[in-house]
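Note that this complex is displayed minus one protein chain, with the remaining chains in position.
Now for chain A:
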């Protein structure tokens, strides 16, 4: 038995870097579960729900990078989620209306004419490009302006939240062109495919699952790369990084743009799967909601944000079915509990317990704990209170 284990270990070691084989196996397993098992086991309704959760989890992957690794507490990811979602929704409305047609709500509330800034979105290619480019550009400009002025910590959090509030208010105020409080809904087709057809719904789910897996792969690469190491360095000792010749503003802006694009793609896929996007999905409350799952799962880990986000979404749906108004309190309580007692999230539960049991064990040299890879969150290696 031991002999077989050791040959296996030796064979795995051939795959060179530690963690790589495990990661490959993990991604394979996740792909099988999400793309082969779930569609068989779940009813079309539940599968649609899971698809929605996966879209929200894409936002979480970005927050995990920006907040967990980069220390950027973004309370306004709803803006980027919303930009991606609205751009996609606008394209779907125009496509439904046909060439030169006018979306239904504009005939009801507006002038009956399509505003000029909607027109480019008639083209599917332009729409897809804008879904990525608009949020990326906004995040780049905003991030650069904010980070070069050394706005950080709580000030950045408040600023990002104000942005989410302003974005939602702007959408509500523009009923003629954005659907106002109702948002955009009633989509009939997605790039020519009928959205009422269960086969197409399943295809949308599979696209969402595939995109999420790709995002996690990208996040992993960013975490283990040199950029990921510098990112952690910027999070913990911004000034020191500056004295080594890096511009922390550039590092932060880069990760902020990545998080924004991930949120936007999540939003763009959310629209055809859920069938509606409204200001209630992009404002302050959903923006904080994105964060809760990330915090509970473990913000600095690779899978913590995804699993936390899906778990919270699932709990929210289940709870809301039974206690419609109770969920928001439970969500708040969970968030407070995690922040107060388990700053590393559930992913750090094991290490936290182990440390409680055996306090202050000297780390053996030569037998180090993995730090910035996808091992246990490195925060646990430090005494309480030594991290902001």
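Some notes on this structure:
We adopt the following convention: a residue touches a chain if its C-beta (ideal position, glycine included) is under 8 Å from a C-beta of that chain, and two chains touch if they have at least 3 such contacts; residues count from 1.
Here, contacts and distances are computed from a predicted model.
Per the UniProt record, the absent chain's protein name among "Urea ABC transporter ATP-binding protein", "Sodium:proton antiporter", "Acyl-CoA dehydrogenase family protein" or "ATP synthase epsilon chain" is "Urea ABC transporter ATP-binding protein".
Touch with the chain omitted from the figure is made, among A:233, A:311, A:328 or A:342, by A:233. Between the chain not shown and the residues A:104, A:197 or A:247, the one that touches is A:247. Listed residues A:102, A:222 or A:328: the one in touch with the omitted chain is A:222. Interface residues of chain A facing the missing partner chain: 17, 221-222, 224-227, 229-230, 232-233, 236-237, 239-248, 363, 365-366, 368-369, 371-372, 378-379, 381-382, 386.
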